[in-house]
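Heads up, one of the protein chains got dropped from this complex, but the rest are sitting where they should.
Right, chain A next:
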Amino acid sequence: MMQIPCPWCGPRNATEFRHHGPHAPRPDPATASAEEWRRYLYLRPNPYGPVEETWYHAAGCRRFVSVIRDTFTNATQWSEGGPR
């Protein structure tokens, strides 16, 4: 089974987590242009290979964790970027 390295709980089964996808900072709705908002809403990177992304440890510590995952092998490793 695919495992996610949680910095607080250690490696845990992926079924305990919710996938949030690659980091996507939310633009400020008050100042963002329509184009920025469109990109934020719809355009997500969909890379083949390593990607830095956020998972939520829903059935564990309930914290957001940052992980580097290879989208082809699903091998995961702890990301230096730290939690979101």
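Definition applied: a residue touches a chain if its C-beta (ideal position, glycine included) is under 8 Å from a C-beta of that chain, and two chains touch if they have at least 3 such contacts; residues count from 1.
Criterion: contacts and distances are computed from a predicted model.
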(request) Name the absent chain as its UniProt record does, using one of the following: "FAD-dependent oxidoreductase", "ABC transporter permease", "Phenylacetate-CoA oxygenase subunit PaaC" or "Nitrite reductase small subunit NirD". (result) "FAD-dependent oxidoreductase"
(request) Identify the residues of chain A touching the omitted chain, counting contacts across the whole complex. (result) 1-2, 14-15, 18-19, 21, 38, 41-44, 46, 48, 71-74
